[in-house]
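Below, a portion of the complex is reproduced, with chain positions unchanged.
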């Protein structure tokens, strides 16, 4: 929810909304789009891709039975938030329109009658201010408020790994779950992260996040019982996620663990949407770091443990030459727990089968832990 | 203030001071200078630059009305501390003398009658022990004490971004504000960070810091009311600064925000003088990382979010090809707050005007937040 100054702003926001109504929101959208049309036309040689996102709340089930209130994006207006939100995957040259339809703002309660509003910041895409999703620089200087919709438009230029997140009350809204992966594949090279980087057989995206469950509770209480907002500087996360799951749930899902055959090459896109550094370690394999933040590295390097700061992304290549099962986990060991209980949190598995589908390590023995 | 062993050391310090008086402080300074004179003469081909710094206390005004006691350097003996201290900008080949005149030590109180003393560590300059500012290795094995002065001497060798800070009771004195930027420009290339790196039109230095206001209070109480020192391992910062300012003050100052015309290239020198990692993200632009810690990178790379550990420095180049206003901020979102209230802390703006001075985003809408 908005900070203490929220109450004072209600009058101001109402005035702005009235002003927008008189100008016409459609007019603003049109002018934004037109201003970049010349540039776009040069770069656009792909498909037109349209996405619509909504904002909803949800309850995250923890392995130990805890439930954590959260909110985030979804592409299903009748569903709950997906955390992370739907992955947006496009190809270089595509013309992309992402509409944020704030038709049921989960931050709108009797204690916060206007709701906070939301935006989509396309992190790493380098777009004009009007498309940037920062409410300060957005048309009108505010977020997309309850009852409004706004279309973020871009032509996909640089292949790479990006992400999107809300920038309204960002310390709160990102923590609460408003993020998702945004992938741009290179034109004519769907099995490479960038032109001239290694070809891969399989591809995974791991969204790394951390949450402070006490702050989620405080936030909920603030919105539904009129309490005060969390003090974000006291942030101390107790749950740690890969694609919104904690171990062991991570390794039960074929998209949140790596599953391949010996001899295959795998690309993993690592996205840290959390607020602390995560140090990703792979057992069994070193990996080659080939790119970061949507740009190919001129000097790729090998690591077995990679520190990833908040909001950074890295593309890594694993050549899986050794059958078996291998952990992939954060080496800040306190983050391999579910609220302090090890093992848990930011752990998953790299499962490498023999060509006949067998594996030297029975999957069932992993379930004993 | 000095730790618990301070009381026991008073006798020892008095003996050392007496010894120094008999040897003559000037004699020590002279011998330090002479011992490096042969090397210096080879490298010195620039100007002689003399600086004098004093140590003073101050009260930092927070946007929410809080005041935080602090102390730091100043070049004005009649003024308060400047936090960060005055930027020292010299050119490769210059002969530089920086005198620390400890004529009014703000750590000298009835509960700490000798004061702590202070030094200047020229972080990254690789100087002989006597010029290094570590009190352990300084002449006599102690800091520059109340009533003393000491001249740090060097010939500027490698261009780059450095910083200076006190190394006496460093966990305390750096936290309290004793730091400043130190820039060495390349000879004959004032618009490049290093020879053979991109030329820039404008240049900014952003000193990134973090403070724990409760520890500042404890420190003040220790010195003025006789309480015990903070336990630095409990460090949990609640204020986050660019050049000593928190948002929105950062974006009100033309030196603490980026202000340029579309088409210009900007160099930003990032210096993390804080105790935690800061992950600097730029909206609107990727940047090229061209150097770190006073050395050009052989393999520069592009990022939109850069993790900067304590005491690291990075030079980044932004090519501003897109008019508008764009955030530059820490993506550890809890640090984009003033004591927990978002937005605040380590946020500033990149303002890129059209050639006619206009900007697609009215500045006044940024002030509404």
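Per-chain numbering from 1; labels A and B assigned in written order.
Just so we're on the same page, contacts are C-beta pairs under 8 Å (C-beta built on N, C-alpha and C of every residue); 3 or more make two chains touch, one makes a residue touch a chain.
Quantities reported herein were computed from a predicted structural model and do not represent experimental measurements.
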Where 2 copies are displayed, count of copies in the complete assembly: 3
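Everything that follows uses one rule, which is that only the chains that are shown with their structure count from here on.
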Relative orientation of copies subunit A and subunit B, as a Cα rotation angle in degrees, nearest 5: 120
Subunit A and subunit B, separation of their C-alpha mean positions in angstrom: 34
In the complex with subunit B, residue positions of subunit A that touch it: 3-4, 9, 12, 35, 121, 123-124, 126-130, 132, 134-137, 140-142, 169-172, 174-175, 229-235, 275-277, 292-295, 297-299, 307, 309-312
Of subunit B, residues touching subunit A in the complex: 236-238, 277, 279, 281, 283-286, 298-307, 322-327, 330-337, 339-343, 360-362, 365-366, 368-369
